[in-house]
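To keep things clear, I will list the structure first and then write my remarks on it.
With one protein chain held back, the other chains of the complex are shown just where they sit.
By letter and in written order, the chains are A and B; residue numbering begins at 1 in each of them.
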Amino acid sequence: MLDIKKYLRLSKLPHIWCPGCGNGSVVRALIMAVDKLGLSKDEIVLFTGIGCSARTNVIVDFNTIQTTHGRTLAFATGFKLMRPDMKVIVITGDGDGAAIGGNHLIHAARRNIDITTILINNSIYGMTGGQYSPLSPQGTYATTAPYGNIEPSFDICKLVEAAGATFIARSTVYHIQLTADLIAKAIAHKGFSFIEVVSQCPVGYGRRNRMRTPYEMLMWQKEHAVLVQQAQRYSLEEMKDKFLIGELFVNKEKREYTELYEELRRKLAEGGEG
Amino acid sequence: MRKEIVLSGYGGQGLVLAGIILAEAAVIYEGKNATHNQSYGPEARGGASRSEIIISDEEINYPEIERPDILLAMTQDALDKYGESVKEGGLIIIDTLYIKEVKPRSDVEIYELPITEISIRETGKPLSANIVALGVLVSLTGIVKRESLEAAMLNRVPPATRDLNLKALRAAFDIFKKG
Partner (left out) sequence: MSLKEDVRFMQGNEAIAEAAILAGVRFFAGYPITPATEIAEMMALRMPQVGGVFIQMEDEIASIAAVIGASMAGFKAMTATSGPGFTLMQENLGYATIVDIPCVIVDVQRGGPSTGLPTLPAQGDVMQARWGTHGDHPIVVLCPATVQEAFELTIEAFNISELIRNPVILLSDAVVGHVREKVTLPDPSRIRIVNRRVTNLPPEQYKPFAAGPDGVPDFAYRGKGYRYHVTSNVHDEEGFPATYNHKVANELIRRLHKKIEFYRKEITYYKTYRVEDSDVLIVAYGCTARSAKDAVNMLREGGIRAGLLQLQTLWPFPGEVVEGYAKRAKVVVVPEMNMGQLVGEVERCICRKAVRINRVDGKMISPWEIVDAIKEVFSHA
C-alpha cells in the first residue's frame, strides 16, 4: 500500500491549482513510480521551470529546484554532469517545455543525457490565464486565439524522438496507473527519457473549448487515447482524431552522455589522447 | 629602450608564431617585457597577416604600434601598406621572392634578402621562412641574443620540425657572420 504522505511536504498543502487540474494526478503518478522503484527521497532532484507545472515540486519532499521559464533542462544538464549519481527528473509544461524551452529540449534529447522529462500537456498556458501554446490543437480557442488558433501544433513525442531521445512515452491523467508505470520505466532507463502526459485545464482550456467540467475532459482523454499495442485495431480514418499512448520508442544502443564524458576523462587519466 | 616590430605578410607564412617566438625570447630568456598582438579586422582581410611585437626594458602599457622601428615585409602588399609607417632611422627587411618593387626611403635602412629561398635551400620547404626572417632580424638588430631566439624557437615549434627549423635559423645567422 502506497504511503503517499511519506513523499509529500504536508505543510505546503493545499496546493494552488484550480479544482479539476490534472497536475496533482501527475504528482501522484510520479510518487507511485518512485515508490515502485524503491528510490530514496535524497537521491532524487526534481527540477521545474515556470507555469502551473512548476508548482509540482513545491509539495514533494525531494531535492527540489524551480528555475527560469523554459531553461530547466539546461540547469538540470549542469547539475547532472556534476552529480551523475543522482536521479534528475524534470517536470515541465507545453508552454515551458515546447515553446520557450523547445531548443533546450531537443538538445538535451540529442545528447541523450540521463534525465527524465515529464511534460504535462494541458494544451494551454494556465498560469497566465489561457493563452495558446505550440501544443494547442489547430482550431481551438484561447485568450490569444479568440477567433480560433490558426497555428498547427507539434507532435512533441515525434519531435523529441527525431532529436535523439532514447525512451519516449505518452499517457494521460485518466490513465493514471499507466502514467505511473511509464514514469517508472523512464526513470529506470539510462539516457534521455521523455513522457508526455495529456492533462486537463478546465479553467484555461476546457471552458473555452466546449468541455466545461473536468469530468468531460477526462472522458475526452479516455475516448481519444489508443494504447499503442491496440493501434492495429483501428483504421487510419478512425485514428485521425485519436492519439497513441504507451511506450512509443526505446533505443538501448545509443550511449548516454555522462558515461561518455566519464569515459573521456578516464582515457585522459590513463595518458591517452581521448 | 622600447622597440616596436611589425611582421607582415600572408596568412600561412607563420608570422603569428614568429612574433610569439621573438617576444618569448625577450620575456622568458632575457627577463625583458614584451607584448604580442595579431591584427584582426580590416588588416586581416584577404589572407593578410600582421603580427606586432613590442620589446622593452620598461613596463609596456599602450600595446599598439602606429610607427614601427622594424618592419618585416613578406609580401608586396605588406610593404606597400606599411612601408611608409616605419620610423625615421628604422629598418625594413624585405623578402625578395615576393617583393619586386621597393619604394626607396633615404631615412631608413632597407635589407632585401631571399628569405623564403633560404628556407627552401636549407630545408627543402618554404615553411621555415618565418624562422629565417627572425634570424635575419635578430642578426641585424641584436634585439635579443641569438641563443635566446634559438631556445625560444625550439620551445615553440612542433617537435618534429625542430631540426629543420634550427638549420634554417643557423643559415640565417651565417649570412651575417661573414660580415
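General remarks:
Following the convention adopted for this analysis, a residue touches a chain if its C-beta (ideal position, glycine included) is under 8 Å from a C-beta of that chain, and two chains touch if they have at least 3 such contacts.
In this text, all values refer to a predicted model and were calculated from it rather than measured experimentally.
For chain B, the residues touching the absent chain in the complete assembly are 20, 23-24, 27-28, 31, 33-38, 40-41, 59-64, 66. One chain of the complex is left out; on chain A, the residues touching it are 12, 41-43, 45, 50, 57-58, 61-68, 71, 74-83, 85-86, 103-104, 107, 261, 264-265, 268, 274.
By definition in this document, only the chains that are shown with their structure count from here on.
With centres taken as mean Cα positions, chain B sits 62 Å from chain A.
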